[in-house]
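Excluded from the complex is one protein chain; the other protein chains are retained at their positions.
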Amino acid sequence: MKGEIAIQREHPTPASEPVDTLSATRPFLRVQGLKKYFRLRGGSFGLAGAYVQAVDGVSFVVATGETLGVVGESGCGKSTTARLLMRLIEPDEGQITLQDRNVGGHNGMSLRTLRRQVQLVFQDSYASLNPRHTMAEEVGFGLIAQGIKRAEARRRANEVLELVGLEPAIFADRYPHELSGGQRQRVNVARALALSPQLLLLDEAVSSLDKSVEAQVLNLLIEIKNRLNLTYVFISHDLNVVRFISDRVLVMYLGKVVETGPVEKVYTAPGHPYTRALIASRLSMDPSRRVEAAPVAGDLPSPINPPSGCRFRTRCPFAESVCSLREPPLEAFGDDPAHSAACHALIPGSGHSRAPAPGGEPSTRANGAPK
Amino acid sequence: MLWYVLRRLVYILPILFGVSLVCFSLLHLAPGDPMTAVMPEFGSEELIEQIKRSYGFDQPLPVQYFRWLLAVLSGDLGTSIVQDRPVWNELAPALVNTFQLAVFGVAISLVAGIGLGLLAGYTRRLVADRAITTTAIVGVSVPHYWVGLVLIAIFAVSLGWLPAMGKAPPSDAFGFDDVRYMILPAITLALIPTGIIARSVRATVIDVRKHEFVQTLHANGLPQRRIFLHVVKNASPTVLAIIGIQLGHLVGGSILVETVFAWPGTGYLLNNAIATRDLPLLQGTILVLATFFVLLNFLVDLAQPFLDPRMKRH
Partner (left out) sequence: MARRTTYVDETLTPQIAGGRTRIQRTYWQAARRRLVRDPVSMGCISILSLMVAAAIFAPWITPHDPYVTSIVNRLKPVGTPGYLLGTDELGRDMLTRLIYGGRISLLMGLLPIAVATLFGSVLGVVAGYFGGKTNMIIMRVADVFFAFPSVLLAVGLAGALGAGVVNVLISLSLVFIPPITRVAEAATTQIRTQDFVEAARATGASAPRIIIGHVMTNVSSPILTYASSLIGLSIVLASGLSFLGLGMSPPLADWGLMLNTLRQSIYLAPVNAVLPGVMILIASVCFNLLSDGLRTAMDVKP
C-alpha cells in the first residue's frame, strides 16, 4: 500500500488482474435508473412537500460470481440502495433485473422468489438479532416463514451455523447477549445463508467489528463465497476493506453514482475528484502516512435540496459554471472501457476548462484532470 | 413561537371534535331507544312531543349530531329532563363550586407537595427515601373517596372538629365558615397531587444538587439561598405541568369525592344525573368538563417553552 497512486500512474494495472468481469459474463443483477425519494414528515398541515432524494437514478450491473464494492460517505444512499434491491423499500422508479427476469410488476419475479435469491447481511449491532430468539430460532425463522417444517428448519439452521464456523452444539441455543460481536456477525451471515441465496448484499457487514475480528469475518466471507459460488455486493465506508474484497467498485455521492470501475483502476487512477479525495484521505496502513484532514472540505449538502448540475460541485476544487448547469453523465474515460466517472472535467467537449479535447489521447485524459 | 401555538391548536381541534362526538354518542349508548332514556317515566303527552321535537330524534344521526354541535357552540347544552331547566343553569353554579374546591385542593397539594419534596430531597437518607417511596405507592393505590370517609369518621364523627358534609349556607361574604366546610374535601382531593408533586420535586432537587454547576456554586461559597433558587428554576416547569394536569383531574375526577362530602359541585350533579337517568345533564356536564381538561392541557403545553428554554425548539 505504499505510494500506489504515484507508481500506478507510470505503470497501469496489468490487464491480467481479474477486473473485467463485466463484459465477460452475463450480469446476475442489473439495476437501471433506481430512484427513491423519501417524503419528509413534519411541516405543518401536512402540506409541506419536502423530499429527501436518497437514491436518484442509480444504474449498475453485478456479474455472476463477482464482488461489487459500494463506497461513499454516510448518507450517500448506499444502504437505501441495498434495501431497494431487497424491496424492503419500494423504489419510486427504476428497474431491477435478476438473471434476465424483472423483479416485481405483472409477470415479473415475485418478492418471495427474489428473497430466496438475494439476502441481506446487516451491520452487527444488538438491533440485528432479536434479543428474545436463540440463534437457531433466528436463523431458522426465514425458513419457517418460507414454509419449511420446524425440524427441517432446525437442521438447516445447524448446518449454516456450522458453515459460518459456529459449533451448533454450543451456539444454537444461545441468545444474542451471550455472543461476541464477531460471533453475532457470523449469525447474521448464517441467517442470510439459510435460504440458500445466490447474491448476498453485505451492508457495512464488518464495519463495527474490531480489526482482528473483522479480518476473520472477511476471510470467512471470501471462503463462503468460493465454496457456494456466491455473488456479493459489499457496501462499506471503509475503503481498505472494499479494496481487499471487491472486484469492482461503485462510488456514490448524494444518491448518485459518481464513479465505477475495476477496483485497482479506481483506486490507482481515480477519475472523479470526489473519489480522488476519498482515496487520498483513507487511513493508510502505515500510521505515519495517515492524513488528518477530512476527506473533503465542507459539509455534505442537504439531500433535500441537492446542488444543481453536478452534486459534488459545492465541495469540488475544480467546479466551474458548467458544473452547475448540467449534470455530468457517467461516461467511460481513460484506457479501460469498464472504468467510468461522472465529471465534466473528464468528458470531451463538456465545456469544462480541464476537459480533454474531443478525440484527444485517452491515456492523457486520465491524468488530465488536475491533481 | 407562533408556529408552536398554531401547531398545538391544529392538534387539539380534532381532539375537541372527537370529544364532542364521544359526548354526543353517550346519549345513544343508552340501552334501547334514546327516546326512552330521555323520557321521564311518567311524562305527559305534550312533554314527550316537546322533547321529541327539541331533540330531533326523527332525523338521521349525522344531522342530529351537527344540530347538537351547533346548539352547543352557541351555548345551548340542552334541557335537563328532571328539572326541566336548561342544563347550563344547573351546571354554572356547580362549576363554580367545583372550581373553588379544586383550587383550594391544588393550593394544599402545592404547599404540602413542595414541602415534602424539598424535605425528602435535602435529607435523602435511607429512611426518608423509604418513607417517601412507600407513601408514593400507597398514595397512588388508595381509593381517595375512601380516604374522604376516613377523614369524616375521624374529624367529623370522632373529634367533631369539622362539618362532615355539604357546603356552608350562603352568606354575603366568603368567610371562615365556608373554609371549614371545604377543608376535608380539599385535603382528600389534594392527596394524589401532593404525592405526585412531592415525588417530582424530590427528584428535581436530587438531580440539581448532583449537577456540576451547583457543586461549583458550593465550591465558590455561594449561599444556600442561591442554590435553592436554582432548584426552584429547574423544578418549576415540571411542577407547573403537574399542577395543570392535576387541576384538570381534580375538576374532572372529583365526582367521587364530591359525592362523599355531598359537595354541590359538578360531581354531585353527575351523580344526580346518573341516579335520575338525566342523560342531557350527564352529557352536558361531561362535555364541559372534558373540554376544560383538553384546554387546560393545551395551556400547560403552551406555557412549557416559556419556563423551560430547552423546549423552545419545538
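First chain written, first letter: the chains are A and B, and each begins at residue 1.
In the analysis below, contacts are C-beta pairs under 8 Å (C-beta built on N, C-alpha and C of every residue); 3 or more make two chains touch, one makes a residue touch a chain.
Quantities reported herein were computed from a predicted structural model and do not represent experimental measurements.
Enquirer: Omitted chain: which shown chains does it touch?
Expert: Across the whole assembly, the hidden chain touches A, B.
Enquirer: Which one, B:198, B:243 or B:286, makes contact with the chain that was left out?
Expert: B:286
Enquirer: Which residue from B:106, B:191, B:255 or B:300 sits in contact with the chain not drawn here?
Expert: Among B:106, B:191, B:255 or B:300, only B:255 touches the chain that is not shown.
Enquirer: In the complete assembly, which of A:133, A:155, A:225 or A:326 touches the absent chain?
Expert: A:133
Enquirer: Among B:137, B:179 or B:229, single out the residue that touches the unshown chain.
Expert: In the full complex, the listed residue that touches the missing chain is B:137.
Enquirer: Just the residue numbers, please: which parts of subunit B touch the chain that's not shown?
Expert: The list for subunit B reads 14-16, 18-19, 21-23, 26-27, 29-31, 137-138, 140-143, 145-147, 149-150, 152-154, 157-158, 164, 248-249, 252-253, 255-256, 259-260, 270-271, 273-275, 277, 279, 282-283, 286, 289-290, 293-294, 297.
Enquirer: Which parts of subunit A face the unshown chain closely enough to count as touching?
Expert: 1, 4, 83, 86, 88, 111-112, 115-116, 119-120, 122-123, 125-133, 138, 141-143, 145-146, 165-167, 169-171, 173-180, 182-183, 188, 191-192, 194-195, 212, 214-216, 218-219, 240, 243-244, 263-264, 267, 285
The definition used in the following text is that only the chains that are shown with their structure count from here on.
Enquirer: Centre to centre, by mean C-alpha position, how many angstrom separate subunit A and subunit B?
Expert: Comparing mean C-alpha positions, subunit B is 58 Å from subunit A.
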